[in-house]
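For this view, one protein chain was removed and the others were kept in their places.
Letters A and B mark the chains in the order given here, with residues in each chain numbered from 1 onward.
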Amino acid sequence: MSDLQTVVTFLFFPSGLFVMLYGMAYEWADRKVVARLQNRIGPRWFQPLADMVKLLSKEEIEPAGVNRLLFVGLPLVGLAGAMTASLYVPLAGLKPPASFTGDLIVVLYLLSLLTICIGLAGTITPNRFSMIGSTRVLTQVFSYEAPFLLALIGPAMAAGSWTIGNINFYASSHWLLLTQPLGFVVALIGLMGKLELPPFDAPEAETEIVAGSLTEYSGRGLALFKLGKAVELIVGLTLVAAFFLGGINNPLEFLLKTLGLLFVMAGISALMTRFRIDQVVRWWRYGALLVLGQMLVIIAWQIWKGL
Amino acid sequence: MSTESLLKTAQQLLTAWTLETRAPEWNRIDIVLRPDDLPGAAAALAGARWGYLAAITGLDNGPESGVIEALYHFCSGAAIVTLRISLPRQQPRLPSVCQSIPSATLYERELMEMFGVDIVDTPNRQRLFLPDDWQEGVYPLRKDYRPQPLPVEERRVIRPIPENSQPDRFTVPIGPQHPALKEPGHFDFSVDGEVITGASVRLGYVHRGIEKACEERSWVQCQYLIERICGICSHSHAYAYCLGVERLAGVEAPPRAQAIRELVAGLERIHSHLLWVGVSAHEAGFDTLFMYSWRDRETVMDLLETFTGNRVNYSVNVLGGVKYDVTLDIADKIRRGINFLEERTHHYLDVVTKDAAFLQRTRGIGVITPAEVERLGLIGPTARASGVVRDIRVEAPYGSYRSFPVSSVRESAGDLEAKFIVRINELFVTYKAIQTIMDNLPEGELTARFPRKIPAGETISRVEAPRGELFYFIKSNGSDKPERVRVRTPSINNFTSVVSLVVGHQLADVPLILAGIDPCFSCNDR
Partner (left out) sequence: MRMATMLSDVIRSAWRKPVTRKYPYVVRPAPPRLRGKLIWNPEKCTGCALCSKDCPSDAIALVVNDKQTKTFVMRYNVDRCTFCAQCVVNCRFKCIELMNDQWELAALSREAFTIYYGRPEKVEEFLATAASSGQAVE
């Protein structure tokens, strides 16, 4: 790519400003769908954008005794991780702007970088709610990473490649939703856990620990974390939709498939009660077993095919 | 057992210490004791399982008389036994009854801080309703109290140390501002990871001094003050107050008025329980149930607005009757509204008892055994969920509850799920009661003539609010202002249960356990 193309990709489209605005649009869609399912109106289209603008314009209150470098740097690192991850997935239906062998693992690592930054952000202040929130975030990360990763490796095994672009190409001709249904279920629920969507929102349970790890954040730091979460939403949806729902090759498929998946997630959010953190971990034993079973099936099938 | 036989039994239990016996009303006896005999008398009643300690009232008879009285009210069914102790105003000192009645500690704390009575070996001497920096020696409910604002530089906050906590554990504060609390209160939990090892509670953030304010307003004005003690049980407060004052004046409200009072009380109970279902679901993270149950609650609020003119603080009562009549149009609306709500309530019962995700947050959590109910003195639906039925509408029917009785609902599991089931089943009972009242509303007047000056006397009126037993002690000195109005609200009994119950549970269970007792901080703090 030429230098100008690189700059445009990083800053504007399809990464950069586009993915941030698109993330906020999807955040709005999620809130709107949940609201309509609860028989109420929901926010207007510019609500997340208005929240972001408001937060960026407010004073940032730094708690006393906090490590300044970490306090300011963690939101930046988290957002940077999520934005970098967006470079390797087929955003807007185009080929991933950057691609190399093994980028699936790197993308998953970068996504969890954001979650770990949120978890760390809770530990740097002595606020009780932050500390308990960060414990829960890190517990949830450990519960979800393994099954989610394994569920995404299923399509990788079927496609015979570690590169997201190749897996996307393979998935375009094979609807892996049908051949790996258990993997899809585990990936979907894993995505909800990763994004801390209800019912897996124990780390930010407002009625128990105010705002969890982000209790002490306000102004710019909070805005950057929320932006990071919005970008993570897009990247996660794109990954799961590309792998299991028949690949993403043009903007229309991108819109429809990710939006469809978002609606399913919003529906599940509306229907369930928040899980306690120990119940989250407990239910995930079943998830891990399911996905291991799925992988055994894939391996067995590949051996049988090779014979 | 009949009320007379209950009273006779109590009298026999207490003969050893009785100085004098009086029978002011058909269901009450007052027994005068010496201060030192109080623990013995209380232990005798508690040991014989004669009722429970309902309230402790302090009475200041004025600086001229030099006497402060402490009244200990024990209730069993409709019978009320009051132990009266006269104390010298200069040095009022009493022994504690907490060895035999552990739940008395909250009442004793209130007596100490409001009247300056020194209760010698009471386990907890911290302030209950007054702020921590309240001046020593200033007792608000005494007759010679004059408000003296504290200078700004002397104001400070003292954080009490949680009871049963190890010194170097984490303490998680919940309140006074917290998304889980709808009203301010302060809880301190010592946690070890997610598990709670100790808890303490500080109340009194919404203390408005209503009991004192009642002494400076006329009987009519007091009713509106009393109504605003709480928004959700406001009619129950006004109901209890009006019943008591009417009894003092010797006036009985006409049957139609009594039936309308019961009707509005039923509608209020529906509103309160639907609100509770929504709030508890929200504390559990089940926002969908929250939104739908509150949407349906709008139906009963619209009914109340159509009937009484206001959604909250209905002001339906006047001394001697009610203000508003039920017309055919309104009766029709009420019937249709109740039918709609009944259908929806069946659905909510289904959700609460069958939803797997919700049950894993409520089943087996916050279990209260019947023995603990007795020990902690719990009342209302909280106690009924553990199988201990204390329901004034059934034990001591008042007003039109004799003509339109209701049945009590009980469960035995004692956990949060049982509390949900009890409250939702109470909704069904209330729907049926309202339909019965609508079908058989007696004809007649709405009010009876009421004197401006109430003859001197004392009365106790007890009413079943949505949260439990509401206890009113009203004393008149013959003028047009009350001498003393003592309000004991149901939530105060139930708060101690939270503190002892949460130990061993996880932090995530705390908002639900707190919501399970249906706390009403405004009621509690008055």
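Definition applied: a contact is a pair of C-beta atoms (placed from the backbone, for glycine too) under 8 Å apart; a residue touches a chain by one contact, two chains touch by 3 or more.
Note that the coordinates shown come from a computational prediction; the quantities given were computed from them, not determined experimentally.
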item	value
Candidates B:K143, B:K182, B:R295 or B:R375 - the one touching the absent chain	B:R295
Identified contact with the non-displayed chain, of B:S315, B:T362 or B:T489	B:S315
Touch criterion as defined above, residue of B:K323, B:K432 or B:K481 at the omitted chain	B:K323
Touching the absent chain when the full complex is considered, from A:N39, A:N67 or A:Q302	A:N39
Hidden partner chain, residues of chain A it touches	35-42, 267, 270-272
Missing-chain contacts mapped onto chain B	217-218, 220-225, 228, 288-289, 292, 295, 298, 302, 305-310, 313, 315, 318, 323-324, 347, 350-351, 354-359
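Basically, only the chains that are shown with their structure count from here on.
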item	value
Inter-chain centre distance, chain A versus chain B - centres from mean C-alpha coordinates, in Å	48
Chain A contact footprint on chain B (complex, rising order)	170-173, 178-180, 191, 193-194, 281-288, 291-292, 295, 355, 357-358, 360-361, 506-511
Residue ranges of chain A touching chain B (in the complex, touch as defined)	37-40, 128-129, 131-132, 135, 198-199, 201-202, 205-210, 270-279
